[in-house]
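Handing you this structure, nothing more for now.
Left out: one protein chain. Kept in place: all the others.
Moving on, here comes chain A:
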Amino acid sequence: MNKEIIKIKDLKREFTMGNEIVHALRGISFTINEGEFVTIMGSSGSGKSTLLNILGCLDQPTSGTYEIDSVKVKDLSRNELATIRNEKIGFIFQSYNLLARTSALENVELPLLYNSKVSTDERKQRAIKALEMVGLADRMDHTPSQLSGGQQQRVAIARSLVNNPVMILADEATGNLDTRTSYEIMSLFQELNEKGITITFVTHEPDIATFSSRTVVLKDGNIIKDYMNSDIQSAATELALLPVEDH
């Protein structure tokens, strides 16, 4: 335990918009340890998307250092960043981003297609295992259009797990789902977290934060709050408390 997965120090990110320089991140520092479930909160314009892009190795900071799993990300080339994303990070998006007309299994296999170390057989085995972990063992041949929103997000979660990443990076992963389904998904995240998977969850919904072990709040490019959650709610319990829907 306590292995540092993410270590950022004095991270700054500036964008030039015409003559103006926009400071999206104004020098933030924090570390995320293995096994943590961190929510990054903030209203729009707080810099959380920028932070997410940098954490996801999709973008480079203007200054400061960023280490993921002891690898310094700064000054890596586009291709090296792609390899890091492939091997160390599992992405989950708000709109699922599944390939249309492609089976759940093939969608989950996708990240491994870009890893030449994984054979065809192993790829399939790992994808099946990941789908079993998210409770979709019986839906492997379904295409996204044959799945509900919650199921699609489960496929996306399985896809993020398949490459055994050091961290799962979720971007408003429950944003497109109703309360019941989003609690189901949060409960799945909590299950995965209990198995030791590090999760970083970017959201603007305060109730999501109550399910995580730690919350980082951003405002105008600065961290204004970073606290451990002493009273972690169980999403499964909350789910049971929801009124039964009438159909």
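In this section, contacts are C-beta pairs under 8 Å (C-beta built on N, C-alpha and C of every residue); 3 or more make two chains touch, one makes a residue touch a chain; residues count from 1.
Just so we're on the same page, contacts and distances are computed from a predicted model.
When the listed names "Peroxiredoxin family protein", "TonB-linked SusC/RagA family outer membrane protein", "ABC transporter permease" or "cytochrome-c oxidase" are checked against UniProt, the chain not shown comes out as "ABC transporter permease". Only one of A:N33, A:T65 or A:N86 touches the chain withheld from this view, namely A:N86.
From the options A:I21, A:L99 or A:L242, the residue with contact to the chain not on display is A:L99.
Note on the undisplayed chain: of the listed residues A:G42, A:G56, A:P144 or A:G221, the one touching it is A:G56.
Where chain A meets the missing chain, the touching residues are 53, 56, 58-59, 78-79, 82-83, 85-87, 91, 93, 97, 99, 101-102, 110-111, 113-116, 159, 163.
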